[in-house]
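With one protein chain removed, the remaining protein chains of the complex are shown where they sit.
And then chain A:
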Amino acid sequence: MQKMGKQKNKTASFSFWNWVIASIIFRLILIYFPKNLNLASRPEVSTPLTSFRRLAEGYWLKQLSMSPYAGFSFCFFFFSLCPTFFNFFFILIRQKKEMYLIFLVFGYSGSMYHGSPLLLSLLGPLTVKRIEGQPNHLLYSLVSVIADVVSAILIRATGKNLRLAYLRSLESLDIVQQTKASEILSPGDAAALIYLWNPFTIVACVGLSTSPIENMAVILCLYGACSRLVPLAAFGWVIATHLSLYPAILIIPVIFLLGCGPDAPPRKLFLQKNNKEEVLSKSKLRLGFSWRPITHFAFWALLWSAYVLVLCGISLKQFGGLWEMFKSTYGFILTVEDLSPNIGVLWYFFAEVFDFFRNFFLIVFHVNILFMIMPLAIRLHHRPCFLAFVYIAIFSMLKSYPSVGDSALYLGLLGWFVNELADIQFSFFLFCGYVGVSLLSPVMHTLWIWRGTGNANFYFATAMVYACLQIILVVEGVSAMLNHDRKLRNLATSKPQDAKS
């Protein structure tokens, strides 16, 4: 992945915007492709949480004044009474007054939609709106494309920000000369182009899943924290958590980012440096941990979450309220109820595991994400952006309904660290593994589901390999980053000796 990004970036460094426009055109070509390549129904793209068809179903039910999740509702809909609102939904040709369409709705609603009610209100109308002569879901696809481009721009800005901070810290350590040689690329451009041109991102965007929007919220949060826009960071964090729960753990890197600024070499180095050379002005770097932005962040986060909850509460007022929403979004994520195949490993595990142990394993798997938070935070606290990348990679690997959209996010963020992770181990092996899995997995799925010649184990095996690849990527990434820090320290500590000798 990384090498690919590098290669692309070599040619792209002078014309970043050309490549962005090219990627938009490429997406549009795919959108206009006949039948949309049927990407919307691929298990890799549409999980029960991000599926476009489920969103459309939820919107349909909501239009019939039924709860998109569950609950008890009884209502009549007189379409002739409010034709202006529904004219794009059902075209009424009847002129006579008594021919209004009565939708009588009663009973428990289904377990189809598990996303946020806000998405339903914002994106729902786009699922049914059609323009003559254009692809069916053009407007919705355009929203995804815009979300992708915005994410890429934010990634680029954050990457530049990171780069500046990094260079400044190197300057303060006086080791710019040694590291200069290894710099090839601007990490912001690299990350943005990796994100835009990653096949996973393209597939998730063209496949009408909601993950581009979720990714955008995460990136918004990181961008806000990096550029110290506390309200924006809080907004991104609240929305990302609201949409898919797992980004909640990003609060730790965000706190580090706000508290002590973007990624830098270990603080100990500066202290040593300062001990040795008292001349170095402290004004260049803030070494302390400032609590002020954090209290700001907490305030804004509370405000935004209250706002989001109120909005959800209003839109779900007649459908059982917020409790139903939590039950069928977060509850659905935490108790892996839907066992349809995806690129993760949990679906098959919970389809096979004995019922007696189900709860135990649910706890074990979710705690696995939480267990790693503390050790990583302790070891990587000086690099909050990298910490965020590792967290994102971990939860998109271990989440209950992973999709390629989640992988696209962390692979894009990987571009931020091209220089630091230049000497990562197994990078070629990982690249080949990703390519191999993304080719084999659809084949195995076809063999199992469509042709009936393979069985579930074939597909599960590719999911297993994919999980292993992501594990190797995370582990090697962390190890490479720690090694890079060691290298920096060696440079910083050995430099005076070198100068003497």
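Quick note on the criterion: a residue touches a chain if its C-beta (ideal position, glycine included) is under 8 Å from a C-beta of that chain, and two chains touch if they have at least 3 such contacts; residues count from 1.
Just so we're on the same page, contacts and distances are computed from a predicted model.
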| item | value |
| --- | --- |
| Chain left out of the displayed complex - its UniProt protein name, from "Tax1-binding protein 3", "Transmembrane channel-like protein", "GPI transamidase component Gpi16 subunit family protein isoform 1" or "U3 small nucleolar RNA-associated protein 15 homolog" | "GPI transamidase component Gpi16 subunit family protein isoform 1" |
| Residue among A:Trp60, A:Phe326 or A:Phe431 touching the omitted chain | A:Trp60 |
| Which of A:Val345, A:Ala388, A:Leu414 or A:Val437 contacts the chain that the document leaves out | A:Val345 |
| Selected residue (touches chain absent from view) among A:Leu28, A:Ala422 or A:Cys468 | A:Cys468 |
| Residues belonging to chain A that touch the chain removed from view | 41, 43, 53, 56-57, 59-61, 64, 66, 70, 79, 90-94, 101-112, 128, 337-341, 345, 347-355, 364-365, 368, 371-372, 375-376, 379, 397-398, 448-450, 452, 455-457, 460, 464, 467-468, 471, 474-475, 478-479, 482, 486 |
